[in-house]
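Provided herewith is a single structure, encoded as structure tokens, for subsequent inquiry.
Of the protein chains in this complex, one is absent; all others appear in place.
Here is chain A:
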Amino acid sequence: MNREFIKSSVNWGVNDKGYYGDFGGAYIPEMLYPNVEELRTKYLDIIYDPSFQESFHKLLKDYVGRPSPLFLAGRLSEKYGARIFLKREDLNHTGAHKINNTVGQILLAQRLGKKRIIAETGAGQHGVATATVCALMGLECVVYMGEIDIQRQAPNVARMKMMGATVVPATSGSKTLKDATNEAMRDWINNPVDTHYIIGSVVGPHPYPDMVARFQAIISEETKAQLKEQTGSENPNIVMACVGGGSNAIGMFYHFLDDEDVRLIAIEAAGLGVESGESAATTALGKEGVLHGSRSILMQTNDGQVVEPYSISAGLDYPGIGPQHAHLFKTGRGEYVSATDDEAMDAGRLLAELEGIIPAIESAHALAHLDKMKFKGNETVVICLSGRGDKDLDNYMKHFNL
């Protein structure tokens, strides 16, 4: 049994009440309580079970294609004067890290005896990753997606449909990711017995943030082993990742949390600029509050109404961050910064030109921060390349007149 990869961080993990410092908890109406409580009482037993571990790792290897490579990006390293590695989550089946979580949760849903899967999606990456594992397991799949996002992300809608999922437009509120999440929660309220909700990031009521983090922890588990092999040391100086809800970032940080000499840098989407009124830089613009079942940091008015964020990247266009990130931010363990649309687009293009890799615009936000860093000597940096840019070609074409 491999309990190592999902061991909880000593100092930064969730406590028995479901909190990370001041953040977390399960702020849910009673209608969701039985389902969330069932998960809370069973998730650790299920994922520690050797047969679960075996199935999970077998699928990650044979279906997802893990381990994902850790690639020393030579020309990028040369440009920035650091030793820069890319953790290639973009090479996973379906093109992003999202599948690590959906593989874990579908195995869990099966063990809970659930027959029907629901999910929310923004850009469609998590929706596709969910539709994929549902097809694989033969489970009914309903994906909620904002009406506006359905229009913006037509190829992903088609992919979900092709795999047999039903895509339901969220027509309430601002008709984007936050509203799709609301609709998924309402579906779960109305289907309290046979349905499992596969949340796509480290958000939601406890135990979701911890559960999703454990499934994404594979990213840093592999990174440690790969770094050891390639550099002789399993720790880099710095790890970096973009943050929407924060799942690829937590996966990238997970096994480095307790190694406090490793700097953790999280990059949020600044949209048109932090002060522009069109931004998704949650830690810069947000305050403590409750959204989608947990206490965290979120963008909101003085009256506690959630503000609609903006980013060119649909995957980062979320008004909150996971509670563990809020804790890492507040305590200073993590450094939270942001990159604008333009900075991210330029960084995406640069990677394509220097390394022959077209990143997702989400991941390009992490790359964009390289430009603002001052490296001491030949520091080792690992950047989580959370997804590939195929889905974003339209945007790249428009932006660069390609």
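One rule holds in what follows: a residue touches a chain if its C-beta (ideal position, glycine included) is under 8 Å from a C-beta of that chain, and two chains touch if they have at least 3 such contacts; residues count from 1.
The rule we apply is simple: contacts and distances are computed from a predicted model.
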item	value
Per UniProt record, name of the chain withheld from view ["Septum site-determining protein MinD", "Tryptophan synthase alpha chain", "Osmoprotectant transport system permease protein" or "Energy-coupling factor transporter ATPase"]	"Tryptophan synthase alpha chain"
Sole contact to the chain not displayed, among A:Ile46, A:Met185 or A:Leu257	A:Met185
Sole contact to the chain not displayed, among A:Ile28, A:Met163, A:Ile199 or A:Ile297	A:Ile28
Contact set of chain A toward the excluded chain (per top definition)	17, 25-31, 33-34, 172-173, 178-179, 182, 185-186, 189-190, 192-193, 287-293, 300, 302-306
